[in-house]
Each structure stands twice: as structure tokens, then as C-alpha cells.
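A single protein chain has been omitted from the complex, and every remaining protein chain is retained in its original position.
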Amino acid sequence: MDFQFGEKERKLREEIRQFVKENLPLDQVPYLEEHYDEEWAFAMSMAKKLSEKKWLTINWPEEYGGMGASDWEQAVYLEEVGYWGIPGYGMGVSGIRWVGPSIMLYGSEELKKKHLPLISSGEADGVWCTGYSEPDAGSDFANLSTRAEKKGDEYIVNGQKVWISAAHRSRWCWLAVRTDPDAPRKHDGISLLAVDMKSEGVTIRPIKSFFGLHIFNEVFFDNVRVPETNLVGIEDDGWRQVMLSLAFERGNQALVALGESKRLFDEMVQYAKETGAIKRPAIRQKLADVAIEIETLKVLAYETVWKMSKGKKVRWEPPRDKAFRDMINDQLSKIGTEIIGAYTQVDPLLVDSKWSKIQGRVERLYYRWTGYASAGGTTDNQRNIIGRSALQLPKAY
Amino acid sequence: MDFQFGEKERKLREEIRQFVKENLPLDQVPYLEEHYDEEWAFAMSMAKKLSEKKWLTINWPEEYGGMGASDWEQAVYLEEVGYWGIPGYGMGVSGIRWVGPSIMLYGSEELKKKHLPLISSGEADGVWCTGYSEPDAGSDFANLSTRAEKKGDEYIVNGQKVWISAAHRSRWCWLAVRTDPDAPRKHDGISLLAVDMKSEGVTIRPIKSFFGLHIFNEVFFDNVRVPETNLVGIEDDGWRQVMLSLAFERGNQALVALGESKRLFDEMVQYAKETGAIKRPAIRQKLADVAIEIETLKVLAYETVWKMSKGKKVRWEPPRDKAFRDMINDQLSKIGTEIIGAYTQVDPLLVDSKWSKIQGRVERLYYRWTGYASAGGTTDNQRNIIGRSALQLPKAY
Amino acid sequence: MVDFGWSKSQALLRKSIQEFLKKECPSDRVRELAVDARGYDPKLWDQLAELGYLGLAVPEAYEGMGGEYIELMIFMEEAGRKLLPSPFFATVVLCALPIMQFGSDEQKQKLLPAIVDGQIWTLALMEAAADYGPEHIEMSAVKESNGYVLSGTKLFVPFANAAENFLVVARTGNGNDPREGIGVFIVDANAPGIQKTMIPTGAGNQQYEVIFENVQVSDTDILGQSDTGWEIVEYLLQYATVLKCAEMSGGAQAVLDLTSRYARERIQFGKPIGSLQAIQHKLANDFIWVEGLKNLVYEAASLLNIGEPCKTLVSMAKVKANTVYEQMCIDGITIHGAIGFTEEMDVGLYHLRTKSMEFDLGGSEFHRERIVAELEDQVPLFMSI
Partner (left out) sequence: MVDFGWSKSQALLRKSIQEFLKKECPSDRVRELAVDARGYDPKLWDQLAELGYLGLAVPEAYEGMGGEYIELMIFMEEAGRKLLPSPFFATVVLCALPIMQFGSDEQKQKLLPAIVDGQIWTLALMEAAADYGPEHIEMSAVKESNGYVLSGTKLFVPFANAAENFLVVARTGNGNDPREGIGVFIVDANAPGIQKTMIPTGAGNQQYEVIFENVQVSDTDILGQSDTGWEIVEYLLQYATVLKCAEMSGGAQAVLDLTSRYARERIQFGKPIGSLQAIQHKLANDFIWVEGLKNLVYEAASLLNIGEPCKTLVSMAKVKANTVYEQMCIDGITIHGAIGFTEEMDVGLYHLRTKSMEFDLGGSEFHRERIVAELEDQVPLFMSI
């Protein structure tokens, strides 16, 4: 049992803070949603700088542009990213988090040579989105029907994908398609393609959130021609490959959330101190409760990192951390609205309105978290996984 | 829309309060659990007094010893009973609440003549318990296997019942038995018997709660002989009869709970005022929340009474009120323990220990409500009923 | 006698309002008006006047319908159900009601018929502290020869841009008790020295900052006395609050309805998601809470309707409304899943509007404090017989 970081991680943390000091306005929390074009542009400029530090793809091997960081170094990096709100660290998320690692794992040499440097150097052409979900294939992913027909040395893709985040920012799409519609089980006959979003026949329709935020998109594929060399891995083996890729998505995601929660909490406490709200009976004890939950998220997330760093298999740990994050977001944003009161109603997409308190972060989290919670698999799904794998309970309906 | 009581109900309320002033120690909350023998004796003496006022069986027709009260008069009475903690109002519960009304509905003239006066006059021989549940027939009541075999002009009863409250105080048992074991459906072949608890072959084993409270019992029937005249209603028609009887149990039960909650809340506020706890940030706003919930229980319970008084069918209303009571009990007892603090650990069965705060009522509710919640059909069951009948959702598992 | 039923005329009124709003205020209209510069539909507003809804509770002597307070509650409950974007609450509830209660006969003769006829009014009460305690009224009203001069900044003034007149709460003096020395002034919205800036809100519901710089008001344009204006605010904190609660209760009922419908209809893995206990039980809890809210609001409205004092009950209803409406929306979004997050579903429309209502006329903390203060004053029943 030890809760002290090693020298290496402590140094990295200091380095990142130094970087933040030099490159980011400290009096303002950068807006990680990248809703506006200027925000996206700024994020991409930061991605370049992160790439120069080898942090953008920190856990990738050096040969692919990473720094071969340990799980703990990556954890420290992600926690700091969340706390300081470093834009561009995600670059649309898909490329860095699972497309790159998946290509390393089962992509051809050609794909490796072409795409890994684009991603790790923070290029606009290294921005990816992921096309898994369809209108009738949500939780039930294997139900997908987007069709890719082999014609000569090309695939002809037709179909519709939904809930694709950053599609409008991406050069590439990591697309799950059905290559064998006659496969006996619906899990068979699925393949993965790297699709150029500039191809003819690709149409993007934004899915705006109820408060106007543009993150998700529908993407339509109308006779889109994809060279056969863009097949990733083995034809019809896509289900297994996607499952492998999902594993890359699991472990560390709680760390950014941890940093973000800590930052927002710190801002809220500071605001409550400045306005005197911290003395209010209704606020005071609840703030303590949130502080406790954030510390708890920390030990849970760290435990998950530790298990991964030891090569232990994680099953219920990421769902546990995810469900707990959802609960914290609910609690944190609610107490936040109690602190800023009537100002909560100011447009959550505004960052610098004179009436926005704490740069609108409270409202944004308040309206956002439920949607994000669903996008990553509902909290109820997490509980089902925990019930079965951690508590050995029978499947629940 | 009107939330003012009529003259008749207001007068009844005043009369009850006058009765309380004359007959009960006002500085002490009587102990409604009737755990100790002296408490039971006192309760039975009060039952006599209530009977003299015609309140004991207030809603029974006058010919059977009631006052033929309206639903609203009964509601007022029960709310006051709860608030003042009038002992003896229940007399073991079964007799007054459903045995009597059921006998009126489908009992023979002989049974009516014998039992209704015993109950309504508060006699020890008018105390009943109810034998429905069995080890393998809980929520799934129709699964019961206690056997009654007709031999001449008697039934010979063999089997085991469980969770029988007040069995050790009762002269009679309202017993559900299987008279036709070969009936095609398990709902058929069930009958109701009135069984003298003094019969040979009846054995009572107390089921003590984890904190020592004795409410429930197991009752064993070993070749118990029951005269055929003690058959209630029609042989093998017990399932339908029991369902009819359950209806008597439904509507008004929230009223006593409402009164009890109000009283405990008032006591807690008074204690918090005397000790200064009401100024504590952690307490203050939570007390307001409980006050709100109790007022909410009031309007819900009243709405249910109103519907019944109008002859409307109630389906999800009693489960709604029951589930809400469970939530209030959780909340009320928790905030209570925060107010009395370390004194919560004093033995909850003690009423007059010098270390018991508020006569131990907080602890008792805290430890008791979960058990009571289960006994009346779990809160989850109530939610299932609401989901199906109020929200038209499909059956959930 | 306690009665949860509605009179025939009340039931009829509700039905008329429902039919009118169903036709004139579908959810797409709500979406459009949220990005409309005026934020309401003048044609619909005129209809509300023509149908008499603006004068629902105004005595016939002032050209109103002469209805009761509880009929206003029915209107607000239905308006809340459909999220009606309009200056109804600002005009009728925040201004006409106090004018009826505290205005001189002359003022009532002059002002009420215009309101019944469609003139828009609003109340300028809240300031930077964004709270409802009398100590937060800092705007000054300085006595001069012919009247008062108002200076200060008001926040979250609804429909300030559309209003022709304001009721403005300002400080005329400083007593030991912050409730003393407060006046409520009737101010022409276009008087010199008034500057209105829209506060962009998530709901697009026309909230303004209004700056008053040496605005002249004549002596005759005071509602009630120049130093007892707090009683008007206190009146609003009861009578207007319950109507806000009715609006919220209507909204919560609507979200429960549309979410239950979604849970019945949405099929996943071959069955309706409403058959999952996790979803069904969440909805069952929501149902219990919404039922509680609804009836609590009815109780408060019914007592206010007969002039029975029920300050604590009003505060209870507001805390309940704040809590239930918010949770209903969060559960609604969660049960809808990803699609609930989009602008296409109605549930988000409600979710985006709860916070404005929550803090309007007092947040939960404010009202809980009023409840506890009352508890502190009372002798409990068991010690008083």
C-alpha cells in the first residue's frame, strides 16, 4: 500500500504545469467541448504543441511518435489535462485513443506508415471519428446494417451511422460495416474500414443537443468508394477487432474526468468563498460531500490504473468508475447550480458573458452530463456489468 | 378543490383530543409496538375505552358496534390515533381491519353474532391474528400448503404459518388453508377458517427482530380440530375471499402513519429547539425537507381517502402512499439520528432509560421501518404495481 | 369538506385552455420562439386577451372575467405543461395581481383594463445578489418634490423589452428591519434613463438586465405606501409563487407523460425499455413525486383562494416543485438515452427551463429557511392541547 507518486511522475506533473503556465491563459478555463470553430482551431494548435512534447500520444511507443509512457505517467498526464483543461489533447478522441493502438495491433504496414505519424504529430489529417452506432444498432451493436460491397479493388459503402462525435472535424472515419450479409450469426461478417471523410458520397448532418451543443453527427454513406487497402485487419473479423479496440477505451478515461471534476470543484469553492456562499448552511456540508466523492473517484481510478499497470485483467473496474463519475457529475453540477443560483439560467454555451459565473462551466456540466453518460453506455448498463462480473449475480432484465 | 374539513370532522378531532387529554399521559408517547406485557395490558384497557366511544370499530355499522363513520371521519380518527399514539386502537390489527368487515361480507349469521361483538367491544377474545404467509408462500401467496382435511363435522389442520403478527396476543386466527389439494390451479382449493388459538395442537414460536422486538411469530398447526361451522364463506373459494379482505387493508393505512410521522417530527423539532440543534447547518435545511414530505404524505393520503369516499376504485393509490411512507420513514429516522447523535445507540426497546432521547422513538423507527416495509409488501413491489397500473408499463422483472 | 374534485366550470376552463394550447403552442412553436427576438407570439398574445385569459381573475368592474385565483392556477398548470412562451406570468401574475390587491381604486380603474386588453407589464425586483431577501433591495428611490428618482440595476427582469410598464421595487429608506423603507413604483418602460440589455439564457426566455439612471416617478405612481412595499413582495412570494409552482407541476407532469410513453414504445433487445425494472422503478418514483407535487400545489392554491394564510405551505410547494421538476427532467433525459440529449426530443426543452423557474421567486434554500423559521416560532401541537 502506497499512495505517493514516484519521482518520474512527480517530475512529469511539474513539467505539464510549467507547460500550462506558458501556453494557456490561467484565468480562464478553456472550453473542452470545442463547439465553436475558433475553439477547434485553438485546440488543434495546442495538439501540435502537445505532440512536440510527445504527450499527445504519450503511451504510444517512441517509434510511432509517443514517449512509451507507463500507465502511471499517462494517468498523471490525463489528470492534469482534465484539471487544466488542456484543449487538443483528444483531437477528436478516436485517433489517439483506439484507432492508432488498433492499427498498431492489427493494421497493415501501409496503414501504420500512413496514419500513425499523422495522428501523433497532431495533423488535421490525423483527426478521426468512429462509426459504430446506427439507428437500429445502439447497445445492440452487432445489429449494424451499413453495407460494404467488394467491387474490384474497392468497397462500395452504403448506409447510415449515428451519434458520431467530431465527424465534422475529422478527416478519417473508423467505420464498422457489414461485409457478409449472409453470415449465419449477426456477429459475423462485420469488417472495419478506414474511410476518407472527403470521399464523394459522405454527408454529415449535425445532431444538436437540446441546448445547442454540436458534438454528435449523423453520417450518411451513399455509394462511397473505399480502396481495399483501407480494410483494417481481416475481412469479416470486425466484431472481434472492435472488441479489442474497445479495450483501449476503457481504462484511463476516468482520469480526465477526475481532473475536470477537481478543477470545477476548486472553482466552485473559490467562488463560494468570494461570494460568502460557503457560509450558507445549505451549501457548506454539501461541498464537503462533493470533496469526498472526488477523492473517492481518485482512489477508484488509481486502483484501476494500478491493476492495468500490473497486467491484471480489468472487468468491472471501468464500469464502476464510469457509474461513479456519472453520480459525481449529477451531484457536482447540482450543488454548483445552488451556489450560482439564478445565474444558472444563462446560456450554457457562452463562455464570456458578463452574467456567466465560473465561465458557464456549472451549467455546461449540468446539461451535458446526462447526454455524455448515455453516449458511453448508460449508467444502468454499468450496473448490469458490475452485478454480473463483480457480484456474480444472474443476468438482470 | 377544498382542503378544509367539515364541521363534523372538526368536532370529532376535538373530541378525540379531549379523550387523549383525559386518558393518556401527555408528556410521554405511548409505545405502540406493544412489545411488553404491561403495554399490551394497557392497550387492551384503552381498547375498551375506545369501544365505549364507538371509535374502536368506527367505520362499522352501528348494529355491529361501530358508529357507521364516513371515510373522512375514520381518516380523522386514524390520523389522531397516530399522532397521539393511542394504544389499543388496533387490537392486533386483524380483527378490526379485515376480519370483522370480511365476516360481515361473507360470514355466516352464527359467525357474525359470535365474533363481531367480541371485536367491537374490545374484548380479549376479540383479538385476532391472520395466517396467510408460509415459508414457501410469501409474495406468492397462492402457493400455500397448510392443509385442512374435512373429517366429519371438523377440519383437521396441519401446517406452518409464518410472519404472523400478534399471534401470541390473539384468541383467534384468520387462517388460509388448502382444502382441495387436487385443484387444477393453485389459486383454487383454498379456504378460510376461524381457528381458536387455544385449540390443542397450536404452537406459537416467536420470531424476534434483530433488535429483540417481538411482533411476528411462527405458528404450527398439528392436527388442530376446527368445527366446520368455523369455515368462513364458501369452501375452496378462499382466494377470492382473501382478495376481497385485502381491499379492507388498503385505503386508510397511511393515515396512522401520517399521524405518527407528524408526531415524531414535532418531537424532533422540539428537541432540536431545546438543544439548539435546530441551528446546526446540517440539520436545519433537512428538517424543512422532512416537513415537506410529511405534508406531501398528507395530501396523497387524503386524495386516496377522497377517492374511496367517492366510491372510485383505487389501484395505484395505496401502493403509492405505501412506497412514499417507506421513503419518509427512511428520511425521518435518519435525520432523527443526526439530531440525537450518539444517543441513537441506546437500546431501542427502552422507553424510559435516562439516556433515551425522545423516548427512544427515533431509534425504534430507524430499526423498525425496513422490517415493516417488507412485511406489507416490499417497496419494490409497490413500484411494480405503480409502473403497471398508473404508467401502463409492461410487467417488469 | 375536503374535496379533490373540480367544479364543472373549472373542468371546462381547463379543457378550453388545453385545446387552445394544443393548437397554438406545439413544441416546435416553443423552439421557434426561443430564438425569436421578441420571445413570444403577438398574435397568440392577442388571442389570450380576446379569450379573456389575461383577465381571468380580474374583477368584472375592471373588465376582467371575475374568476377566482384558482382559475389562474389552472391556466398556469396548463401553460407549464406546454411551456407556453409568453409574458403572461410577468403581466398577469407579477403585476396585475398586486395591482388588484394593493392598488388604489384610481390605479385599478386606470391600469387593469389595459392589462386585460393586452398591455404587457413586468416586475423589476431581483438585483445582483439574485436572491429574495429584503436586504438585497439596494436600488434607491430618492424623494424629491414631485415624486421619486430611481437609480440602480435590476436583473432577470422577464420580458422587459416587450413591457410597456414596470413595477419596480426600490428602497425609499433604511430602517433597522430591512423590510422597512421599501416602495413599489409604477414606471413607464420607456421613461428616460432606462436601459435594457437582454441576458442570453439557455431557454431563450427573455430575461433582461434593466439599468435605471435617475428615472423620475411621480408620487401617484406608487403602489400602496412608499415604505411598506415589502408586503407587496411578500404577497407575491406567496400568491405568485404558487402559480409558478403550478407551472412547474404542469411541466413535470408533461415530462412524466412523454417519458412514460417513450418507455412503453421504445423497443430494445426485443422489448419495451419500460419493462426493465431500473427504468420502471425510476418512473414509479417520479410518478409518486409528481403526484405529491401536484396535490401540494392544489392544496396551497386552494387555501390562498379562500384567503387562508399558508406561508409555510407555499414554501413547501416551491421546494417540492424545484426538486421534483428537476429530477423528473434528469430522469426523463436519462431514460430517453442518447436521443433525449438532442434538440429533436421535447424532454430537453423542459430540462432547459427548470433552472429559471427554480430560482424564480426563491430557490429551495430560501424557502426551506422560511419553513424552519416558522417551525422555530411554533409551539408543537402535542404541547398545546
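Note that the chains are named A, B and C in the order they appear, and that numbering of residues resets to 1 at the start of each chain.
We adopt the following convention: a residue touches a chain if its C-beta (ideal position, glycine included) is under 8 Å from a C-beta of that chain, and two chains touch if they have at least 3 such contacts.
In this text the structure is predicted, and so the values were computed from the model without any measurement.
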item: Omitted chain's touching partners, listed by label; value: A, B, C
item: Residue of B:Leu24, B:Leu105, B:Ala124 or B:Leu350 touching the missing chain in the full complex; value: B:Leu350
item: Touch criterion as defined above, residue of A:Val202, A:Leu300 or A:Leu350 at the omitted chain; value: A:Leu300
item: Sole contact to the chain not displayed, among B:Gly6, B:Pro117, B:Gly371 or B:Pro394; value: B:Gly371
item: From B:Pro61, B:Pro181 or B:Gly212, residue that would touch the chain that is not displayed; value: B:Gly212
item: Residues in chain A touching the chain absent from view; value: 1-6, 9, 17, 20-21, 26, 72, 83-84, 262-263, 266-267, 269-270, 273, 278, 284-285, 287-289, 291-292, 295-297, 299-300, 302-303, 305-307, 310, 320, 323-324, 327, 380, 382-384, 386-387, 390-397
item: Chain not shown, touching residues in chain B; value: 138-140, 163, 207-212, 216, 280-283, 330, 334, 337-338, 341-350, 353, 355, 363, 366-367, 370-371, 373-375, 378-380, 383, 396-397
item: Contact set of chain C toward the excluded chain (per top definition); value: 276-278, 281
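In this text, only the chains that are shown with their structure count from here on.
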item: Distance between the centres, which are taken as Cα means, of chain C and chain A, whole angstrom; value: 40
item: Whole-Å gap between the CA centroids of chain B and chain C; value: 42
item: Whole-Å separation of chain centres (CA-atom averages), chain A against chain B; value: 54
item: Numbers and ranges of chain A residues touching at least 2 other chains; value: 281-282, 396-397
item: Junction residues of chain C - those touching two or more other chains; value: 275-277, 365, 368
